[in-house]
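The complex is shown incomplete by one protein chain, all other protein chains being positioned as in the whole.
So, subunit A:
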Amino acid sequence: MFKPAALAYTYDGSFEGLLCCVFESYQWKETPLAIHSDGEEQGLLLESKWIATDSSRADRVLKSLPLRICPEAEELVRLGFWSCTPDRELLLLNFLYLGFTHGRKVMNMLADDTVNTLHKAVQQLRREAHLYLGFVRFSVYGPVMAAVIEPKGFVLPVIQDHFCDRFYGESFMIYDKTHRVALIHQPGQQAIIPLEEWIPPEPDAAEEEYRRLWKGFYNAIGIRERKNDRLRSSLMPKRYWKHLTEMKGSTTAASGGKLTGSSKKLEERSLRLGDGDGPFQS
């Protein structure tokens, strides 16, 4: 909507920081060609403009979403930010241009490329988060329980309420290895905090026994005459197998760990998720 400017914005990688990029774009009536988070590889030979995070500016943008678009737009933007779609910053900026122009109607413009891409990204994040409601595997270490996941999108804030309600009286941790953050819960307290590395301790005898029983159950429940590996892999993709107790030792499970370019990028980005308090609650 504004003049495309031959520059890229660089911000700190937080949700607030992105909102400040939106503010900047409106203030100078300019559309950046790219938005990078700090430290991310910058492929284009563009002049880079550093956008400092200013919570009062971020707040102004955030407050305008329900007023000038609609309350659901705020959720959509947050979820879009947590998704793993490439160039999600620019996508969100474009979505907000549309939103501030068309108002509430933007939520119905499903055939528009920007709106459509954002909806698909959010749908993908929601789908992954839903899968993780089932695919998280806790190990019990005395009084605490812990699980490791490696999601593509930033799913912890989406699954947080579910697990904190379900295991209300338990102390547990879900460690997101991709984004290097952990959801930590104790009765009455919960937070998502940055955590560089976490290696699960050795299981005790009781834990080993229940893992063994679960594997026994898993193998007994399948019907041999209906064996269908393709269907299983489409419903439970192999990248999840590494952390699923019942699939450990499975032939293809080990290959899930290779780092592709994009997931490397994701990991770097996630380091900075700890700075802003956008995705974090306490």
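Basically, contacts are C-beta pairs under 8 Å (C-beta built on N, C-alpha and C of every residue); 3 or more make two chains touch, one makes a residue touch a chain; residues count from 1.
Rule of thumb we're sticking to: contacts and distances are computed from a predicted model.
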UniProt names the one chain left off this complex as which of "ABC transporter permease", "DNA modification/repair radical SAM protein", "Aspartyl/glutamyl-tRNA(Asn/Gln) amidotransferase subunit C" or "Cytochrome d ubiquinol oxidase subunit 2"?
-> "DNA modification/repair radical SAM protein"
Touch with the missing chain holds, among A:F2, A:W28 or A:Y218, for A:Y218
Which of A:K63, A:K105 or A:R127 sits in contact with the chain that's absent?
-> A:K105
Kindly note down the residues of subunit A that lie in touch with the hidden chain.
-> 105, 108-113, 116, 130, 133-140, 145, 147, 162, 165-170, 210, 212-214, 216-232, 234-236, 244-246
